[in-house]
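Every protein chain but one is kept in place in this view of the complex.
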Amino acid sequence: MHEKCGVVGVSLEDRDAARPLYYSLYALQHRGQESAGIVTHDGFQQHSHVEMGLVGDAFEQSDLEQLNGSQGIGHVRYPTAGSVNACCAQPFSVSFKSGSLGLSHNGNLVNADEVGDQLADLGHAFTSDGDTEVIAHDLARNLLEEDLVRAVKRTMSRIHGSYSLTIMHDDTVLGVRDPEGNRPLCIGELEDGYVLASESAAIDTLDGELIRDVRPGELVVLHADGTGYDTYQLVQPENTAHCFFEHVYFARPDSVIDEQLVYEVRRDLGRALWDESGIDSDVVMPVPDSGRAFASGYAEAANEDADADGVEFAEGLMKNRYVGRTFIMPTQDERERAVRLKLNPIKSTVEGKTVTLIDDSIVRGTTSNQLVELLYDAGAEEVHVRIGAPPIVAPCYMGIDMASREELIAADQSVADIRDEIGADSLAYLSIDAIAGALSKSKADLCLGCVTGEYPYDIDGEAKDREVDRPAIGTAASADD
Amino acid sequence: MHEKCGVVGVSLEDRDAARPLYYSLYALQHRGQESAGIVTHDGFQQHSHVEMGLVGDAFEQSDLEQLNGSQGIGHVRYPTAGSVNACCAQPFSVSFKSGSLGLSHNGNLVNADEVGDQLADLGHAFTSDGDTEVIAHDLARNLLEEDLVRAVKRTMSRIHGSYSLTIMHDDTVLGVRDPEGNRPLCIGELEDGYVLASESAAIDTLDGELIRDVRPGELVVLHADGTGYDTYQLVQPENTAHCFFEHVYFARPDSVIDEQLVYEVRRDLGRALWDESGIDSDVVMPVPDSGRAFASGYAEAANEDADADGVEFAEGLMKNRYVGRTFIMPTQDERERAVRLKLNPIKSTVEGKTVTLIDDSIVRGTTSNQLVELLYDAGAEEVHVRIGAPPIVAPCYMGIDMASREELIAADQSVADIRDEIGADSLAYLSIDAIAGALSKSKADLCLGCVTGEYPYDIDGEAKDREVDRPAIGTAASADD
Amino acid sequence: MHEKCGVVGVSLEDRDAARPLYYSLYALQHRGQESAGIVTHDGFQQHSHVEMGLVGDAFEQSDLEQLNGSQGIGHVRYPTAGSVNACCAQPFSVSFKSGSLGLSHNGNLVNADEVGDQLADLGHAFTSDGDTEVIAHDLARNLLEEDLVRAVKRTMSRIHGSYSLTIMHDDTVLGVRDPEGNRPLCIGELEDGYVLASESAAIDTLDGELIRDVRPGELVVLHADGTGYDTYQLVQPENTAHCFFEHVYFARPDSVIDEQLVYEVRRDLGRALWDESGIDSDVVMPVPDSGRAFASGYAEAANEDADADGVEFAEGLMKNRYVGRTFIMPTQDERERAVRLKLNPIKSTVEGKTVTLIDDSIVRGTTSNQLVELLYDAGAEEVHVRIGAPPIVAPCYMGIDMASREELIAADQSVADIRDEIGADSLAYLSIDAIAGALSKSKADLCLGCVTGEYPYDIDGEAKDREVDRPAIGTAASADD
Partner (left out) sequence: MHEKCGVVGVSLEDRDAARPLYYSLYALQHRGQESAGIVTHDGFQQHSHVEMGLVGDAFEQSDLEQLNGSQGIGHVRYPTAGSVNACCAQPFSVSFKSGSLGLSHNGNLVNADEVGDQLADLGHAFTSDGDTEVIAHDLARNLLEEDLVRAVKRTMSRIHGSYSLTIMHDDTVLGVRDPEGNRPLCIGELEDGYVLASESAAIDTLDGELIRDVRPGELVVLHADGTGYDTYQLVQPENTAHCFFEHVYFARPDSVIDEQLVYEVRRDLGRALWDESGIDSDVVMPVPDSGRAFASGYAEAANEDADADGVEFAEGLMKNRYVGRTFIMPTQDERERAVRLKLNPIKSTVEGKTVTLIDDSIVRGTTSNQLVELLYDAGAEEVHVRIGAPPIVAPCYMGIDMASREELIAADQSVADIRDEIGADSLAYLSIDAIAGALSKSKADLCLGCVTGEYPYDIDGEAKDREVDRPAIGTAASADD
C-alpha cells in the first residue's frame, strides 16, 4: 500500500475543530485526492465523516456541523491504482476496552504482515488489509496494559517503515514521526490551540505559526484543553532516512520541511543543475508548474555565471488550467495529441531558438518525449533537457506512488539511452551529492532508495543501504523502559 | 440497533453467485432499503461490494462482474432513524488468523455489550458499535481454537437475542437461526446449488424450490462445491419465540415462513377477525396494500356467515403507485392533505354507505385517523375499523422498528380511547389467542412482547414472560461438548 | 410523437400555485415519468421549471419557492423510445408580441407538419419538431390579430388530432379539449380557486370537487383572480372520438372520466367478460395491479350466475413492490426468469387447480406467455386467460404509446393462434360492443383505431372510420365567426 497522504490534528481551547481541520485538508489536498476524512471528539464521544473524493466534495456544511468537539484529526488519501475503495479511506477509527482511537497515517510499514500475524495469533480480526489498522490494533492492545506514552513507545518498537501519524485517543491528539523521519510532520501554534500537519502550509492556512518539525522518533501530545503540548523523544535514531523526493516533487513549494523552505531547495537544486550540467541556450523554460522553481534557479545561476552568454527565462509552455478535471480521453489515434490538451507551446518563444527545458524528474518518460516533440514542432532549433533530481532507477516502498520498476525509464537504461528515447539534443540529471548538498544532509541521513536501489529498510528482494539493529518484534515490548 | 433486514447466502456448482444474490436481495428489498451488499469468495479471496441505497442503485453491472466466485452472501438493511451511516451497512467482513469471515445479520442481540466487553478485555478493537461486529469477532476468536461447527456452537452459547445469520467462512456459506427462531430463515434448492434466505420468495425468484425452514438453533453448512449441505442442531430449544409480526405485516405475502404461507395466515386472521368482532356493513374495504388479505378473509367469512347480511368487498381507497419515491413534503398547513397524495377514496364506493375499513395494525394512529376522516368526507355513513392484530402496547427489541413506547397509540390507552382518537364508529382488534390459533402455535412459542409488554428475553427495564436458564457467558464455552 | 402525458392548470385567489401544481403532477405521475414541469405567472412575468425525471426528482424545495404567482400550468411527459430529450419536456413557453404563452399538451396532432410548414412559410423558426410548439406559434400569431377566444378558435380550426391543453396566456389559464374529446380533461373547484386536470384524481388530491369534464370542442377560461371561469363551446362536434383505452388501462381507477368512474367501468367490463366468455374454474386471479378491477367484476358476475359453480377470487400472483426502479436486467439466459422478479405465484392458490387469469389487455404477449408458464410451473391444472378489451390489431396515433404494428401479437393472428402462442388452455377477449356498452356510448363516438384499424382521423396509410368535413387550413380562419 504505497500511499502519498496528508495528515493533520488539532486541539483547540474552545472552538470546534471541524472547520480548521477542513481548511487544513484543503491545504494538503495535493497529498491525496482519493478520499478525505475528519474524526473529532467532543469529550464524550467520537464523530466521524470519511468519504471518497476531494475535500470539497467529501464534506457538506451539515457534515462539518455534526463533527462536534475541539479535538480532531484529518486525512487525505492518494489515489493509488486498484485500491479505489472506501474501506481504506482514513482516519481509521476503532473503539476498544479503554476508549476510542482514531488514526491518520502517511507512510508505509515494511513489517505490517508480521505484526498483523502476531495480532491475529492473539485473536485480532481485521476489516481491511491496511497497515493503519495494524497500528491501531497494536496500539489499542498496548493501551490495555500501559499508559499512553509507553503504549506508543511499545508500538513504535514493533512497527518498522515510514509513518507520520496523527492519532486521537479519546480526546487526546498525538503526533508521531517514525525514527527515520521519512515522511514530514510539523507542529504549529494557533491563537487558541495547537496543530500537527504533514506540511507547514496547512498551518499557514489557519493563520498559525510553524513551531518546528516533529523530530524523527518523537511523540507530541497536544493537551486536550488546547493550551499546550508535551513531547517525548521515544526513539533516538542514529541515522535518519528523510525522503528527498518530498522536496523535489511532492510537497508544496511554500511548505517548510525539516527547516528548509521547499521552494528555496528547488531553486538551489536548479542552481546546482547549472553548475553540474549547464548548457548555453537562447531560452530556459520550465515544465509548468513542477519545473518552475528549478528553472528559475538554473536561469539565475546561468546569468550570474561570468563564463556564460546569459539566457532568457521564459514561460514557453502554457497550461490549460482545467487539467485534472473529468475528461473523456482521446482515442488511441489521438493519444499523441493528448499532451497539447494540457500544455501548449508558445511559438514565438520557441521558434528558431535553442531551448533548455527544465523539470523536476522523469518517471516513465512519455510526457518528456511528447514535450520535446512539441517544442521541435513549434520550431525549436535544439532542445536540451535538464532534470532537478537523479535518475529514478527503483520503486519507492515508503509512501510515494511512483511506478513499478518495469515502468521506470531509468531502471535499466543509461542517460544516453534515455536522451535518445525522449528525443532531446542533450539530457542531464542532477547528482545525488547535489541533492544532499541542497538539503544540507549527509547521504546517510536520506532515503535514496529510488535513485540507488538500496533502501534504509528491510524490503523483500531489495538491497539495504545500512546496518541497523532492530529489536525483534515481541521482545521489544519488554525492552521498553 | 433495531433492524429489519434481509439476509441471503448461496453456494453454486459452477456459476458466479453475484447475480443470484443480486436477484435475491431485490426479492427481499422490502426488508431493508437503507443499504445493500454482497460478499463473494472465489476460493482464493473475498470480493465485496456494499453501498447505501436500494439494491438497484447500490450495484452497477461492473460491480456484479467483479464479485467473482460461486459462493457468497448478501444483505439489505432497513433505514432506522439516525443511523443512516455507511459504517453499519452489511455484510460485515473481517480477516483473521484462520481466514476471512463475512456476516449478514437480521435481528438484534440483547447482550451485545456484555460479549463485546469481554472481547475488548481480550484486546479486541471495534470499528462500529454494531452487534454484528461482536458476533464476527467472537466467532473469529473461537475459530482460532476449534473447528467451524464447534466455533459456531460456542458463539451461539454466548450471544442472546434474535439472529438469523448467513455467514461465509472463506468459501463456506453457513446459515444460523437463533434458538428461539425469532427471525425467519429458510433453505432452498436450485438447479445447480443451494440457497439460504430470510424469506422463501427469494428462493422462488431464483426458480428454486423451498426445502424447509432452518430450525431454531440449527446450523446449515452449504458444501463449497454447491452439491449439498449438512445441518447441525446445535441448540435444542425448549420453547421458541417466533415473531408473529412477520406474518402480520413484515414478510411478503408470497413467502412461506415456518411452514405457513403468509398470505393464507393473513386471510385466516381476517376470518378470525370476523368471528371475533364482525359487524354488518355495506362494504368491507382494505387499506391497500397492507390490509388486502385480511379484508378478503374477513369478507369471505362474513358472506359465509348465515347470520350476517352479506357484505361487498370493495377497493375503495386507491393508492398512488409512486408513493415511496422522493417527494417534497406538504407544509404544516397542508399536512392533513398528505394522506390524499397516497390514498384517494372512491366516492361511489363510499357515499351513503356503512364501511368497515380493515388494516393489519395500528402503530401511531395518525394514518388511521386521516383515513377515517377521508371516508367521512367522501360521504360514508359509518366507519368501522377492524385490525388484524392485537393492540401494540410496547416496543420491539428484536429487530422490528416500530416506534418508541410514547409514540404507540395503544401503549397507555384503552380501545375505546383509541376509537375516539381515530374518530371511528367502532374499533376492534384481534385477540392474541386468534394469532396463536392462526399460526398453529402455543402462545409460549411466540414472541408477544409488543402486544403484552412481556418479552422472552432479558431486556433492561422490561418484564420477562418466561423462565429460561441461560448459561452465563464464558462458562458456556466449557459446556460445549 | 406519441405521448401519454398529464396536464394541469390552476388559478387561485391569493395563494402561490406552485405547490398545488406539484401535488397535481404527483397525482398524474402515472401519465408520464420522463419529465415534469411547471410554469407560473405572477402578474408581471412567467417563472418556469422543467426537468427530466419523476416529479419528486425534478423539483426541489427551492424550485417551488421560485415559482411565484397564483396562476400556473404543469405537465408530466411519458417516456417514448428514442426521444429522451430535454428539448421536448413541457410546459413549452414562448414570449411574443402580445405577451407570453405557456402550453401543456396531451395528445397528438395529425397535421402538425402541414400547420408547421405554413407557419414556416410566414417565417417561423422552431426549436423542436414537436407539435406543441406548432400550436404555440399558431396561437401566438392569431393573438396578434384577435382576442383570446377568437385566437383559440382559429387555432382549433387549423389543427387536427387529439389535444387536451392547458394554456397560460400571461396570467390567464385556459383549458381546451379537442372537438373529438379524444383525451380527457376536467375542471374542478378548490376552496380558493379552480383547477383543470387530465384526471379528476388530481383534483381530489387538492381536496377539490370535480365540477365536470371539459366538453369536446370547449374552451374554459379561468379568471385570473381565482374566483370563477367562463366557457366557450368553440366547436360543436357531430361525433366524438373518446379513447376507450383511458378507461381500460391508462387512467387511474379513482378518476372519473366523461362522467364515469374508471374503477366501475373496469368492473363492468369484467362482468361483461363473464357474460361473453365466462368459464368455470377453481380460482379467478388478476394480473396485479392492472387486472384487479376486471377480475373482481368477473368473479362477482360468476358467483351471481345461477348456472355457474361459483369461483374463488384470489390474489395468486404477488408483485414485488419495488418493480419499476433502477435494476440491472437479467442476462439473455436468465430472461425467462425476469417475470419472477416482478410477479411470484402463490403455490397453494394455484397447485392442482383450474385457474382463470384476468388482465386488461395483451400488447406483445410476452408477459402473458411467461405468466401462463409460471402458473403451470406452480402446479395449475388449467390456465384460462380472459382479457377485458378487444384484441389490439393496430397502433395508436393519438397519444398512447402501444407498440408498432409488427410488435402487436394480435395484428395478424387469430385468437386461436394467440392462445397457442401464450400457451393457455383457452383465451377470450372482450367484444367491441361490450366496450361501447360499458361506456354507455355509441361506437361512432369512440376512437376504436387500435382494435379495428380504422381511425376517426386522417392518418397516412391508415383507413378512416367516418366522414367528417374539415375546413382546409387557412380558409378556416376566415370562417371563424
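Read from first to last, the chains carry the letters A, B and C; within each, the first residue is number 1.
Just so it is clear, a contact is a pair of C-beta atoms (placed from the backbone, for glycine too) under 8 Å apart; a residue touches a chain by one contact, two chains touch by 3 or more.
Computed from a prediction, not measured in an experiment: that's the story for all the values here.
The hidden chain, counted over the whole complex, makes contact with A, C. Of the listed positions A:144, A:261, A:411 or A:444, the one in contact with the omitted chain in the full complex is A:261. Only one residue from A:150, A:340, A:364 or A:443 touches the chain missing from this view: A:340. Of the options A:4, A:160, A:252 or A:386, the residue whose C-beta touches the omitted chain is A:252. Listed residues A:42, A:315, A:401 or A:454: the one in touch with the omitted chain is A:315. Residues touching the missing chain, restricted to chain C, are 48, 86-87, 92-97, 101, 117, 120-127, 129, 136-137, 140-141, 144 (touch as defined at the top). Contact residues of chain A toward the unshown chain are 19, 22-23, 26-27, 29-30, 54-57, 59-61, 64, 201, 204-207, 252-254, 261, 263-264, 289, 292-293, 296, 313, 315, 318, 320-322, 325-328, 330-331, 334, 337, 340-341, 344-349.
As a working rule, only the chains that are shown with their structure count from here on.
If you draw each protein chain as a dot and join the dots that touch, you get a simple line with two loose ends. Matching the C-alpha atoms of chain B with those of chain C calls for a turn of 180 degrees, to the nearest 5. For the pair chain B and chain C, the distance between C-alpha centroids works out to 38 Å. Residues of chain C found to touch two or more other chains are absent.
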